[in-house]
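If you scroll down you'll find the structure; I have some questions about it.
A single protein chain has been omitted; all remaining protein chains appear in their positions.
In order of appearance the chains are A and B, and numbering begins at 1 in each one.
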Amino acid sequence: MVPIGHYLFLSVALLAIGIVGIVTRRNVIIILMSVELILNAVNINLVAFSRLVGSVEGQVFAIFIITDAAAEAAVGLGIIIAFFRNRETVLADEMDILKW
Amino acid sequence: MLDQVVFYFFALLAVASSILVVTRRNAVQSAIFLVTALLATAGIFLSLDAEFLFIVQVILYAGGIMVLFVFVIMLVNLDVALHQVQFNRQWMVALIISAVLAAQVAAALAVSRKTLYALPPAPAQALEPNTERVAYSLFHTYMLPFEIASILLLVAMVGAVVMAKKRV
Partner (left out) sequence: MNAIMPYVFPVLFALVIVALLPLVAGYIVLVERKVMADMQVRLGPMRVGPHGLLQPIADAVKLLIKEDIIPENADRLLFWGAPLISVTAAMLALAALPIGPFFQIADLNIGLLFILGISSLGIFGIVLGGWASNSHYSLLGALRSAAQLVSYETSAGMAVVGALLLAGTLSTRGIVQQQSDSGVWFIFAAPVGFFIYLVASIAETNRAPFDMPEAESELVAGYMTEYSGFRWALYFLAEYTNMIVVASIATTLFLGGWLRPFANTPAFNFFDYLPPLLMLWVAGYCFRRTPKQPVAVQKMFIAAVGVLCIAVAGILIMPMAAPSGSFLASSKPGIHGAFWFLFKVGAYIYVFMWLRFTFPRYRFDQLMRLGWQFLVPLSIVNVMGIGIGLALHRELNWPAAPSLLLGVAITLGVAAYLLSAAEKHEHPRVGEEEETPVDA
């Protein structure tokens, strides 16, 4: 196994790229994809520590995270479709109906 | 030696694909690069002796969630959106903040370098047979979260169907 620090650095790199994606992009679907990137970064972290410690609990937690990500992606995309049907746009800047 | 080569290959693939995900103009290309990033992550899981998680990642994430993403992108794809500005005005701030965050975590890792790297990795046999151990853990210790996850999926299914239905 490669030293644990390598996996943690990789995890942080993916986290940073995901954060940049969420904060920077205007297309809501790409924002959702960046959220999936962050969840993957967390999964890498969990599985690396599970391997280090020798217990399978990290992998079980990662399975729950994947399940959660599936549920959230489904609902999020449903919302995007519903919004698109009303306003014909997928850009986050133009989703400002609730702004006063 | 082989471990290092495999890790660097998958790590570089994951980071390169992620950067491409957040910078592409075309949403379909972003989705494809996200699939590549997810498959690279699955490769990292496999190299960490987590075979069940590797195949779960491939089936659920790459083969399920990403197909859903690609479907929705094709349904809402607008040529108008392709030609507009892709990044909002805060991109410089975002880059700086992410870099600072990454630097902070790197500093934290460097400070605890001695104690962290001193832990020897557990022998690979501790995780064998992988599927049976994960199944035992899921169905004995973590039975309650398992059931709650199934209710969560039911709620998400109903919610997604109601959200996306056409109002008659």
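Following the convention adopted for this analysis, a contact is a pair of C-beta atoms (placed from the backbone, for glycine too) under 8 Å apart; a residue touches a chain by one contact, two chains touch by 3 or more.
Computed from a predicted structure; not experimentally measured.
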| item | value |
| --- | --- |
| Which displayed chains the unshown chain touches | B |
| Residue among B:L12, B:I59 or B:I96 that touches the chain left out of view | B:I59 |
| From B:V6, B:V70 or B:A126, residue that would touch the chain that is not displayed | B:V70 |
| Hidden partner interface residues of chain B, rising order | 28, 32, 35, 51-52, 54-55, 58-59, 62-64, 66-67, 70-71, 74, 129-131, 162, 165, 167-168 |
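Assume only the chains that are shown with their structure count from here on.
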| item | value |
| --- | --- |
| Centroid distance [mean C-alpha coordinates] between chain B and chain A, Å | 7 |
| In the complex with chain B, residue positions of chain A that touch it | 1-10, 12-21, 23-27, 29-30, 32-34, 36-37, 40, 43-44, 47-48, 50-57, 59-60, 62-64, 66-75, 77-82, 84-85, 88-93 |
| Touching residues on chain B, where the partner in the complex is chain A | 3-4, 7, 11, 14-15, 18-19, 21-22, 27, 30-31, 34, 37-38, 41, 44-45, 48-50, 52-53, 56-57, 60-61, 64-65, 68-69, 72-73, 75-76, 78, 81, 84-88, 90-91, 93-95, 97-99, 101-102, 105-106, 109, 113, 116-117, 119, 121-123, 126-127, 130, 133-134, 137-138, 141-142, 145, 149, 152-153, 155-157, 159-164, 166 |
